[in-house]
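One structure is given here, and the rest of the page talks about it.
Of the protein chains in this complex, one is absent; all others appear in place.
Moving on to chain A:
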Amino acid sequence: MLKSPYDTDCITWSPQGRLFQIEYAMEAIKQGSLCVGLKSNDYAILATLNRAPSKLAEYQQKLYEIDEHIGLCFSGLTADGRLICKYLRTEALNYKYTHGTNINPQRLVGKLSDKAQIKTQRHSKRPYGVGCLVIGLDENGPHVYETSPDANFYEYYAVAIGARCQSAKTYLEKNYETFANLSKDELIIHAVKAVKSSAQSDVELNGRSVSVAIVGRDTPFKFLTSEEVEATLLHLGQAMEVEV
């Protein structure tokens, strides 16, 4: 994207009817590392490719539990992501305290979008620099949502955001119609394959650089252990070349 006039702050329209600060914020997501979300009739899964700032450092966690029925991962400015995680956890907990039941995931995502919208209409604020993938369970089953700095949210069968997400998206587009009746393990394999398809050859894929979490009708939100992720990666490595 090239610099343009009318992009100094969030409250100035361009003559074409665009708010450039929001569009620049969306660019920040593309700099972040990959997140993948997908679902079947019974489960929803998030998978992330984690980054480490250097060889000496630990991989940074991007996948978080919000409540026993909701999980979140994000790409972009990870600091914004962690604060969003804190907010969603508080909202979900307050709802459960007041109403005695789990919050509807779509309502929770809507609350986040409302907060994001405020940040696009004040001169003193900047939009969130992070796109979130949210998986959640309600009485109709599992759902996958994407939120973005433009304060919209969308529901998906399968989605990928972050660096080189096009490869993952292409893989998901080819395969998503088969997801509905898959078993938990088959679905996990698809998620990890999607992450693999976007990873460059020099990126090390192991149980710490790849995080996977699942939520389902009979499964409260939980992470796959790094051993389970390693086992899946090993299984895929021994199988045929990933078709993209």
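The rule is simple: contacts are C-beta pairs under 8 Å (C-beta built on N, C-alpha and C of every residue); 3 or more make two chains touch, one makes a residue touch a chain; residues count from 1.
By definition in this document, contacts and distances are computed from a predicted model.
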(message) Please identify the absent chain by the protein name in its UniProt record; candidates are "Prefoldin subunit 5 isoform X2", "Cdc23 domain-containing protein", "Transcription initiation factor TFIID subunit 2" or "Proteasome subunit beta".
(response) "Proteasome subunit beta"
(request) Among A:K96, A:K111, A:R126 or A:K222, single out the residue that touches the unshown chain. (result) A:K96
(request) Can you list, in ascending order, the chain A residues touching the missing chain? (result) 65, 67, 89-90, 93-94, 96-97
